[in-house]
Every structure is written in structure tokens, then in C-alpha cells.
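Shown here: the complex without one of its protein chains, the others still in place.
Showing chain A:
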Amino acid sequence: MERQRHIVVLLPHPDDEGIIAGTLARHIHNGTPVTYVCLTLGEMGRNMGNPPFANRVTLPIIRKQELEEACRRIGIQDVRMWGYHDKTIEFEDQEKLADRIERLISELEPSLIYTFYPGYSVHPDHDATGAAVIRAVKRIPAHKRPTVHCIAIATGREKLLGQPDSVHDVSEYVEQKIHAIHAHQSQVQHLLGKGTLDDPIFREKYSREPFWEYRFNE
């Protein structure tokens, strides 16, 4: 993994960064600055615990704290919460959203962006976030564009998109990654199930992070 000038990560929900936490930790270890924009606070999440430790009103407050802790554990120093409402990214004015992303790109001049692959990311907020990033990056002249590496989680993603363009081996960072995912106490059961790093299959699963590079065919 090459050292980058600056990396920008755009994802809609606190805990989405867990999917690529190993990659981000490795970049940070290499000295690349990382800015993470989390578009919502996941306020429509439904994991409240049994007995419930949160309600609809307190959940976003809890998830904000969890996000901050997860970022500390990964080493991300610049976290920006954009305050959109969970589930509504696709209903926002798409031009305005792309404008905001474009301003972010001109401020930080990233060489690499991580986001979700539009159309292959299951949750409408994932797809809409990826689509807004692509819309913003497309406006930039081709020779000045940052590379966009996408996360795809759709079933049968290899059949649909082909093999990933890169698969990062993050086995050296897998403890840190799982520790960061555990910062999302309200969601961890849904994220990791009962798996632990003592299980070699679990360890292997979380040690590899595949990415698909977005091709701007123009």
C-alpha cells in the first residue's frame, strides 16, 4: 500500500468504517493523513440491546460517542459529522450533496477516496453516498481526479463487478480493527456476531479487505 498525500473516507453510518478499519490503520501507520466524513449518526439503527440501553432519542448521542471512540482506536484524527438523517441520503438534493463533497475535495486535495460502490452496497444510504462521491469526482478534470476505491457488499459482488482490484492484507492490524469495531457497543453484536479472534476462520475473514476501483468511463 503506497503512501498517499491525503485520504478522504466518505461513509454514511457510524460503524461503516469498521469494514475498512485495517486498511485505514495501515495507511495511518504509513504516515498518510486520513479524514473521515460520516454523513449520519445512524439514528435509525434498531439495535437497542436487551434490556434496551437506548431509545430513538438517545441512540444518536450514543452512536456519536461510539464513532469518536472507534476513530481514536483506528488513529483517525479528523472526523467530520455532516449531520444528515439516517435513511435519507438518497432523498437529499443530490447536486447540493455533490457540491459539498466537491468543496471537501478542493479543501483537502486527497489522492485517494474510500466510499461505497454505488449500486453494489445493499443499504440505500451506502449506494447514495457512493453515488454522490462519484458525481462530485466526475466534475473534476480527469487528470486531477483522486483515485476512488469502493467497498462492495452486495451478494455475488465478484460475479457482478469482477475480482476486486486490490485485496489488502491487514492481518497485522486485525486486533486493532476488531477493537475499533467493539467501540460500537450498541451495534457490535450485529456486526461481529459471536466471533472472536481465537477462531482462525474469523481472523482470516477480517484480515482481508477487498476494494474495487471506480472506472470513470468517459
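The definition used in the following text is that a residue touches a chain if its C-beta (ideal position, glycine included) is under 8 Å from a C-beta of that chain, and two chains touch if they have at least 3 such contacts; residues count from 1.
One rule holds for everything that comes next: contacts and distances are computed from a predicted model.
The chain absent from the displayed complex carries the UniProt protein name "YojF family protein", chosen from "protein-glutamate methylesterase", "YojF family protein", "DNA-binding protein" or "ABC transporter permease". Touching the missing chain, out of A:1, A:44, A:81 or A:197, is residue A:44.
Listed here are the chain A residues that touch the chain not shown: 44, 46-52, 54-57, 87, 122-124, 155, 189.
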